[in-house]
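A single structure is presented below for examination.
Note that one protein chain is taken out, while the other chains of the complex remain in position.
Every chain is named by a letter (A, B and C) in the order it is written, and numbering of its residues begins at 1.
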Amino acid sequence: MKAVVYKEPYKVEVEEVDDARIEDPTDVVIRITSTAICGSDLHMYEGRTGAEPGIVFGHENMGVVEEVGPGVASLSERDRICLPFNVACGFCKNCENNKTGFCLTVNEGFAGGAYGYVQMGPYRGGQAEYLRVPFADFNALKLPPGDEHETDFAMLADIFPTGYHGAAMADVQPGETVAVYGAGPVGLMAAYSSLLRGAARVFSVDRVPNRLALAEQIGAIPVNFDEVDPVEYIVDQTDGDGTDKGIDAVGYQATESGGDQEQPAIVLNNLVYTVRATGRIGTVGLYVPSDPGAPSEEAGEGRLLFEVGKFFEKGLTMGTGQANVKSYNRYLRDLIIAGRAEPSFVVSKELPLEEAPDAYERFDNREEGYSKVVLHPHAA
Amino acid sequence: MKAVVYKEPYKVEVEEVDDARIEDPTDVVIRITSTAICGSDLHMYEGRTGAEPGIVFGHENMGVVEEVGPGVASLSERDRICLPFNVACGFCKNCENNKTGFCLTVNEGFAGGAYGYVQMGPYRGGQAEYLRVPFADFNALKLPPGDEHETDFAMLADIFPTGYHGAAMADVQPGETVAVYGAGPVGLMAAYSSLLRGAARVFSVDRVPNRLALAEQIGAIPVNFDEVDPVEYIVDQTDGDGTDKGIDAVGYQATESGGDQEQPAIVLNNLVYTVRATGRIGTVGLYVPSDPGAPSEEAGEGRLLFEVGKFFEKGLTMGTGQANVKSYNRYLRDLIIAGRAEPSFVVSKELPLEEAPDAYERFDNREEGYSKVVLHPHAA
Amino acid sequence: MKAVVYKEPYKVEVEEVDDARIEDPTDVVIRITSTAICGSDLHMYEGRTGAEPGIVFGHENMGVVEEVGPGVASLSERDRICLPFNVACGFCKNCENNKTGFCLTVNEGFAGGAYGYVQMGPYRGGQAEYLRVPFADFNALKLPPGDEHETDFAMLADIFPTGYHGAAMADVQPGETVAVYGAGPVGLMAAYSSLLRGAARVFSVDRVPNRLALAEQIGAIPVNFDEVDPVEYIVDQTDGDGTDKGIDAVGYQATESGGDQEQPAIVLNNLVYTVRATGRIGTVGLYVPSDPGAPSEEAGEGRLLFEVGKFFEKGLTMGTGQANVKSYNRYLRDLIIAGRAEPSFVVSKELPLEEAPDAYERFDNREEGYSKVVLHPHAA
Partner (left out) sequence: MKAVVYKEPYKVEVEEVDDARIEDPTDVVIRITSTAICGSDLHMYEGRTGAEPGIVFGHENMGVVEEVGPGVASLSERDRICLPFNVACGFCKNCENNKTGFCLTVNEGFAGGAYGYVQMGPYRGGQAEYLRVPFADFNALKLPPGDEHETDFAMLADIFPTGYHGAAMADVQPGETVAVYGAGPVGLMAAYSSLLRGAARVFSVDRVPNRLALAEQIGAIPVNFDEVDPVEYIVDQTDGDGTDKGIDAVGYQATESGGDQEQPAIVLNNLVYTVRATGRIGTVGLYVPSDPGAPSEEAGEGRLLFEVGKFFEKGLTMGTGQANVKSYNRYLRDLIIAGRAEPSFVVSKELPLEEAPDAYERFDNREEGYSKVVLHPHAA
């Protein structure tokens, strides 16, 4: 079968690889109908991780069941399903507590596994014609048959639940104000989720005009951090109090205002000053304990100069970590089916699998129209 | 009346000051029966804050109502009451949400007020014969008449609820494992509270043998960080997982293992490695945005090198800030009355008001027997 | 001043009564700008309670501060405020826990007080020119000056928070399905609140076409229980599962399908069959422990034949009771200000105070246009 294979920094190719197949009784194999390229794929693409050549990319996957292992109880051939980017077992201490992003079973020696990602376990990615799904009863989310809402449902694998996770960790409640740093795909989903949860006002902070335009289109208040100091602006707009809640959808590759230098802690520290005393922060932007390209030795080991004194003085709370997709995807799916959520507004382009190498290159260059690409490996 | 007055660094005196009196219709004045010296008083005593000479110390106060303002509905003369160290209004947005440690009314321009503390508002402390209590209906917690449980109840003003706050922010649940860094009075209360909440095993980390002995006496597992690496030891004792929850009861004046040099972020960073993925940390040890005596410029402004990368990778959550005493004191009082909690086990000495200057000096020198002193201003 | 005074069953009059005035230092007096007639006023109007002649009606009140007691800290003359229908002290055990509908201070011997309502304490109602507000710092919710959103804000006194309380007790979450029995003003607010909280689909059950039309207009799915069996219909629409959550906005004066006979437990029992196993029910429709007009002796004492066996078998949870308005009104206000909620869609008519007697009569006759009347005592 064909798959998107990582060759070397800045180079992926579509190649023939071994067919996906049932390896354990609890597996299914699906024919991929949609698989999206994620900003986090670029970390590997740019060679800023230890990813080895040969890895098949793709952790935002959905498709139709093609083959069913003998230990699978709830799935049949032709079922249309969506998969969380996390691979999870369903029975370890963390899965039991709905912390499926930190499964203790699927990735020996680490809490958490994923498809097609360095250090996230031996699971091939879904930017391919077929995909093996382990612990399929637990990992599959059933979708209505057919092809309705295809790109909306594709967002259920990662970015919609990830954005929602930010809002959930910040415990966004009806009537509250929220500051979301970052208006890329995940940041937009975080703002969108905050509004779905009933927030009164959501501020979306970014510098890219297209992103800010999308934020405004869904009802958020755009804040361009190249034009205003976002802390000052938002505190001022909230009568000097700051927002009730904050979401970091940027992570460690944050850049300074007015320039392009990385300032890994700037978003976290801005949030400390943006959110009012007693508030909560949900951090879904990525921070890593090891970053060879970091601007300092400490940052290279994940230690950042964080405003601990102010954080404590204000009595803030912060939740972090990758999304436990299964905690949210069932309900977000139902919002899509009911016509009350349409997360595909972030999708900028849909392409056949063959165009993946070109799409990666353009996405990495931040070309317009390539901010969120969905691949359809079996498109006619 | 007599009161403990701050004169200059390392010097307090018992002096005559103006009598406490009703200033607003919603005030009461109490005759102090017990008022404790707190570790946080030492920050002012040592001159490491901007406290001006003349301030009357004392934020751990209880006593008997002597005079009642005309706008007070629920209190009468002779009522025995205990007061949270926080002064709170009861009606602002934060008080309404039980965040009484961050009252927006009582201390103009800041979230939170307290008795007898620098920058915490114009409220005189209770290391004195009498104390004015503002917003008395809201701030007073009624106690049974008489003098039973006097020193237990005195712990309700600050350290018992503060320790409990750590356990509450960490959301300690029955059957869980907890690591508490620090076994001073607050750390002991945090360990004690974790056990009251049903924790299966609580590790108490400190280096002072007396403190570790008290920790063991209440059922915690003592860990001497001068003898073992606390992270390694606790992770090993929890089958390599780490504890479910962690509490920081040390704060920014933490010292390195094996020496006396301050390492302001060491406890927070140790907790990141001690607590298992998906766990929660409750931080009640003090961190400040401005510390003239800090070991580095950044630390002096409250910015510490925090293990953000690892914190995120493990999906940890952290709550911080001073305790909202009113969220807990009613229930902790009832545990004392029912005979199921006896927090006075931390009290090392009870003294008349006059001996306060000597007690401060000995406490500051860490003399044995002065780790937790309760003053009785009206003792015969 | 003028006020709406209860004279005898089916008769109220607008009469001169003693002026409202400061009675306690913590009171304010407001000039009423809007005061709404509530369905629960009809219980007294129809003589189905022990209300004595002379009582001034009105518990849905807002206005402008006219006079301020000396013990009030946060309010000034000319402040525009809205008042919860509950009168609450702010410092008892229940108020402290945000259960302001069950204040232990304001109504001796009972948990809970209100303005202008039989057995709810000595507080005169606000269908008058002026109103005394006790414990004003705690009870007042500040509004932006002017007259913008006047009727929206008037809904904050009772029905918007009451409907929201149903959704909150049912713990309605984004993506869920909800069945709301009753589409009168409170039922509509419950459906509206469920949607604000992110519900995927909300079913509104009633028999009155106008109400069902309003339900549909706000995005709910109308279900006419004279035309279909609501349990069967809703279970069928949810793939045989039943809804995740349910809200009872009818109470004990529920009537049978197809007729007019009262069946006091029919809504509760229908909910047991409408909501899926493990679901939650929020009951804001009124049930009383004493009802002289009940269809049976047991019902007269509040004992109803409830489907306990099925309720237990399905593992359901039910929350009940009048709304703790202060838990919600601040946030609902902010949704109104942000333009994201407009609860005044339920208001059918606005009238001067003088027309209250006529409005009561027409409302009691269920005349169209009188389903939700707001009175403006000082209208030009």
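Simple rule for what comes next: contacts are C-beta pairs under 8 Å (C-beta built on N, C-alpha and C of every residue); 3 or more make two chains touch, one makes a residue touch a chain.
Since the structure is predicted, the reported quantities are computational estimates derived from the model, not experimental observations.
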item	value
Candidates A:D137, A:E262, A:E342 or A:E355 - the one touching the absent chain	A:D137
Candidate in contact with the missing chain, chosen from B:H43, B:R124, B:R201 or B:K310	B:R201
Among A:G39, A:G90, A:G219 or A:P357, residue touching the chain not depicted	A:G90
Residue of C:S74, C:T317 or C:S348 touching the missing chain in the full complex	C:T317
Footprint left on chain C by the chain that the document does not show	94, 97, 99, 101-102, 111-112, 169, 252, 264-265, 268-269, 276-278, 283, 286-291, 298, 301-322
Where the unshown chain meets chain A, residue by residue	24-26, 69-71, 73-74, 89-93, 96, 98, 105, 137-138, 326, 330
Touch residues of chain B, complete complex, unshown partner	173-177, 193, 196-198, 200-201, 330-335, 337-338, 340
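In this text, only the chains that are shown with their structure count from here on.
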item	value
Where chain A and chain C are represented by their mean Cα positions, the distance between them in whole Å	42
Centroid distance [mean C-alpha coordinates] between chain C and chain B, Å	42
Where chain A touches two or more other chains at once, by residue number	none
